[in-house]
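The other protein chains are all here in position, but one chain of the complex has been omitted.
Per-chain residue numbering starts at 1, and chain names A and B are given in the order in which the chains are listed.
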Amino acid sequence: MKKLLALGLAAAVSVAGLGALAGCGEGDGEVSFDPVPVEELKVGFIALHDSNSTYDKNFLDAIEQACKNKGISEENLLIRTGIEEDNTCLETALDLADQGCDVIFADSFGHESFMMEAAEEYPSVRFCHATGTHAHTSDLANFHNAFASIYEGRYLAGVAAGMKLVEMYNSYKAGGDALDDVNFDTEGNIKIGYVGAYPYAEVVSGYTSFFLGAQSVVEEELAADEISISMEVSYTSSWYDLQAENDTARSLISRGAALISQHADSMGAPNACEAAGVPNVSYNGSTAASCPDTYIVSSRINWVPYFEYMIDCVINGEQIDKDWTGTLDTGSVVLTEFGTAAAEGTAEKVAEVQAQLEAGTLHVFDCSKFTVDGEHLTTYTADVDDDGTYTGDTEAIENGIFYESRHRSAPYFDVRIDGITELASDS
Amino acid sequence: MEVFLSSAIQFGAIFLFGCVGEILTEKAGHLNLGIPGIMCMGAAGGCLGVRLTTMGESPNGVLVVLCGILFAMIFAGALGAVYAFLTVSLRTNQNVTGLVCTIFGAGFTSFFLNDVVCIADVTVASKLSFASLNFFKAQIPGIEALGWFGTIFLGHGPLIYLAIIIAVIVAVVLKRTKVGLNLRAIGENPATADAVGINVTGYKYTAVIIGAAIAGIGGLCYSLGYTSGNDSTVEVTIQIIGWLSIALVIFTMWRPAVAIGGSFVFGALYILYSYIGVASEFKSLLRLIPFGVTILVLIVTSIIGHRETQPPASLGLSYFREER
Partner (left out) sequence: MERVKQPLIHITKRDPMPLWKGLCIRFGAVLIALVISAIFISASAPRQRGFFAFFGSLFSGAFGTERRFWLLLQNTALLLCVALALVVAFKMKFWNLGGNGQVLIGCLACAMCMYYLGGEWSDPLVCLLMFVASVAAGAVWAVIPAVFKAFFNTNESLFTLMMNYIAMYLVAYFIAVWYPNGTGAMPPLGDANLPTFGSGQAGRTLPIVLAAVIVTAFVFCYLRFSKHGFEVSLVGESRNTARYAGINVKKVIIRTLALSGATCGLVGFLLVGSVNHMVSTSMDGNMGFTGIMVAWMGKFDPLIMAGVALFINFLTRGMAQVNTDFGYTNSALSDIVVGLIYFFFIGCEFFIVYKVHFNFRKTTARSAPEFSTDDRPQGAGEQHIHEEESSPPVREQIAAAVTQDVLQDGPIGPDGSAPSEMAQQAVSTRKRKGKKEEN
């Protein structure tokens, strides 16, 4: 609905704008933006690391693809890599604006404050930022956040993982060695492990949705044996630290994890899994090449739809959404291909669940499917506004469903549910 | 626990290579602060070697490993040769030259691995990973039967054993052979050694280059023996390993045999934080531990101050034969 309105407005504005282009001066503080012809449109891109990091590579590939799709020449796409999350970001953003960029995008969480500062100085340039949390509460008309409902992708990846666990359990029951006694916890549930980076909402949302996806399949298929799963999460305190992720994964495996997934950017955990023969669900890209025997599936965010939307808004001179959340529908959440280690029937099952998610008949954070301290949640105030007080401000649960990414694009599900243990937290 | 110890040994082997290489160099009187960069070059060379030999259908495991080691030694030795030329023949300051080698080596490795060997490329990645898992991490068959002993002591790839063998060889050469004695003499007092007729320049070059080559195998040991050739920021980790290896040299009092045990201890300390369950912020404090321990070791060995625990007397100084 909002999009329709914006489209109508854009049409009106572009007609007016094109006509008045010649005589149009500076906006002098107004909120409206002039349309920009494609040949002159300059896009600026700020990357935290460079293409050696899978996280940034995902963005870099997408922006290059989007620019190509839209007909923006290579010369007009200014990419700056290795921009740290400090004042360098501000300096780079200002520099890109100096160079005539009409829209500037930054890809890392810590870039946000600096992008906002730059947005204040250049009101006629759009500043877009991924994973950020402050656009929806800020007064700036030219600062925007974006993310995607990756939790749905992780849920589907969890479904694939669940299928694998069921296969392993059945083989174990039949006398095979797919599972050992160490893989079962004290209540007889199958253990899995997760390597996380930092203990905050984006990661918690990710591993919880993964867990719920796997749990749904296991509980359904193994209902007769009353088997479920439990998960141990360990944090590395870094987004990219191959040795830390490798050792953390090994540690989880030695504690009995039958399957590992991760939210970290290196190949550390997949390497450990391949070496130990433990199935792995990776993130941000297929690891089939390096881990042919244990790779199951991977989920990632496809940024091309957002970038195309972003560029369209600039071409048409219209406002970009303050918070834009890509979904399975927009093609922003994708699964990479299934590996040979995936169980039989995985593709069909995942497609089935995906259809349910897209249709809205199934919700990932269905409060009836998980408990907190033994109780089902009926209400939860999430810290959506991220004002530094770390207290909740917005009711996130409606009709028994926790709506993630509705109130802002970046995740805010940070509930610790039963069945998931964070290793060595305060508990 | 076994996984921790096993992992500690694997990581320790990387330190061992760097340490033994640096001991050899320091015994000749040269403090090579370029070891971090040299180890990076070893990783670069090793990956290239492995990539070249795994292009075919069914690569021969022994050939792949040997080729990897050879290329690692060549690349690392080349940078070591540059260091040697600058510090032995041109008599530049060793600290500065070493640091430049580190800066250059790290940058070159990052570029080389990512843009020349293309480790992110799907085909290359699969080849490297295959080689890593099947050759570099190949384990002696039948160790599972030995339980925890097997996992900890025998469940390692060939490079780990190579590290120990090299350490033992270097220890024997230094202590018991004439060549080793000459080298030590040069490190203690090159003027005297020269007066006696030892070819100071030749020995220095040899020691520095061989030391660099040995350290380079350490880089290979990390990139293919520990990870699977898919760490695109390998130079960051290897630099830290390189600095700790140089510190380890002091810990081991310039004795390669002690380095075998010492490197294991350092390896354990380095990876400790991944195996101890503490809250996220304390992980940073745990990561300090190897560096704190190194400082303690530095302090303690200097306080004790026995002759045997002191560095070679002419360490860090360029040798000039005086005009007569």
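Observations, loosely collected:
Convention: contacts are C-beta pairs under 8 Å (C-beta built on N, C-alpha and C of every residue); 3 or more make two chains touch, one makes a residue touch a chain.
Quick caveat, the model's predicted, so the values are computed rather than measured.
Interchain touches from the omitted chain, evaluated on the whole complex, reach A, B. From the set A:32, A:65, A:113 or A:421, the residue in touch with the chain omitted from the display is A:113, counting the whole complex.
Checked against the full complex, the candidates A:66, A:178 or A:197 give a single residue touching the omitted chain, namely A:197. Only one of B:3, B:33, B:183 or B:253 touches the chain withheld from this view, namely B:33.
For the chain missing from the display, the contacting residue among B:52, B:99 or B:258 is B:99, taking the whole complex into account. Annotation for subunit A: contacts to the undisplayed chain at residues 49-52, 60, 74, 78-82, 84-87, 91, 94-95, 98-99, 108-110, 112-114, 117, 197-201, 237-239, 383, 390, 414. Although one chain is not drawn, its touching partners on subunit B can still be listed: residues 31, 33, 82, 86, 89-93, 95-97, 99-100, 103-111, 114-115, 188-189, 191-192, 194-195, 197-202, 235, 240, 243, 246-247, 250, 280-282, 284-285, 287-288, 291-292, 294-295, 298-299, 302-303, 305, 307, 310-311, 313-317, 319-324.
Everything below uses one rule, namely that only the chains that are shown with their structure count from here on.
Our note on geometry: subunit A versus subunit B, Cα centroid distance of 39 Å, whole angstroms.
Residues 2-4, 7, 11, 110, 114, 120, 122-123, 125-126, 128-130, 133, 137, 226-234, 237, 271, 273-281, 283-284 of subunit B touch subunit A in their complex. By the touch criterion stated above, subunit A contacts subunit B in their complex at residues 49, 51-53, 57, 198-199, 234-237, 240, 242-244, 246-248, 250-251, 253-254, 266-268, 271, 274-275, 288-292, 423-426.
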